[in-house]
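Showing chain A:
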Amino acid sequence: MITTLLYSLTGLILFGMGFFTLIIHSHPLRKILAVNVMGTGVFLILVATAYIPLGQGEIDPVPHAMVLTGIVVSVSVTALALILACRVQETSNITLLKGTKQSEDIKETGA
Partner candidate 1 sequence: MSTEKKIKGQTRNRHRRFDAYQLLFLCLVFCLIALLGTILCTIPENFPGLADTVASLQEQSGVESPVTAVLLNFRGYDTLLEVMVLLLAVIGVWSLTKAPVSNLKTDISPVQMGVVRLLTPVLCLVAAYLVWQGSHLAGGAFQGGAILGAAGVLLLVSELDWLRAVPAFVLRIGLILGPLVFVGTALCCLFFTGELLAYPKGTAGWLILLIETVCALSIGLTLALLFGGGRPEDDVPD
Partner candidate 2 sequence: MNSGQLLLIAILLSSFIPGIIIFCLPEEKHRLRTRLNLCGSILKIALILVMNAGIYYGHVYEIRIPLIPGVELLLNGDPLSALFATLSSVLWLLTTIYAVGYLEGSPNRSHFFGYFSLCVTVTIGIALAGNLVTFLLFYEMLTLTTYPLVIHRGTEKSLRAGRNYLIYAFSGGAVFLVAVVWLQAVVGPVDFSAAGFSPSYLDSHGPVLTIIFVLLIIGVGVKAALVPLHGWLPQAMVAPAPVSALLHAVAVVKAGAFGIIRIVLDVYGAQNLLLLGVLPLLAAVATVTIFYGSIRALQQDDLKRRLAYSTISQVSYIALGMSMVDQPLAVIGGLIHLVHQGLMKITLFFCAGNLAETLGIHRISEMSGVARRMPLTMAAFSIGALGMIGIPPTVGFVSKWYLGLGGLAGGNWWLLLVLVVSSLLNAWYFLPILTSAWFGKQKGEWPEEMYIGRYETSLMLLVPPLVTAFIVLAAGLVANAQISPLAWVRFIVRGYGL
């Protein structure tokens, strides 16, 4: 049980860290990475949920399947987000890889 909790809490902390970065850092790439970290956190908890100490019974495969699905989704979204970020970078002055400050926030469009 402790193991599960430990992993779960670690997952939660990862989630929190990811979220913190997502909000605090304005750079698109960091945001994408942050989201991935968050996702990893959640998957960690999920996997921890399935953990059963040896000999106490079967391992629950359902969370595994869920994590697998989650990872696939995460991969897809990340791919899309990266391409989008590239496109945004191409069409505006936001630098993708260098510097973090000047892209303070992505300008509100329209209005």
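Just so it is clear, a contact is a pair of C-beta atoms (placed from the backbone, for glycine too) under 8 Å apart; a residue touches a chain by one contact, two chains touch by 3 or more; residues count from 1.
How were these candidates chosen? In short, all candidates are chains of the complex that A comes from, given by their letters.
Fair warning: this is a prediction, and the values are worked out from it, not measured in the lab.
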Okay, in this complex, which of 1 or 2 is up against chain A? 1
Going by the contact rule set out above, which residues of chain A touch candidate 1 in the complex? 1, 5, 8-9, 12-13, 15-16, 19-20, 23-24, 45, 49-50, 52, 57-62, 64-65, 68-69, 71-73, 75-77, 79-80, 83-84, 86-87
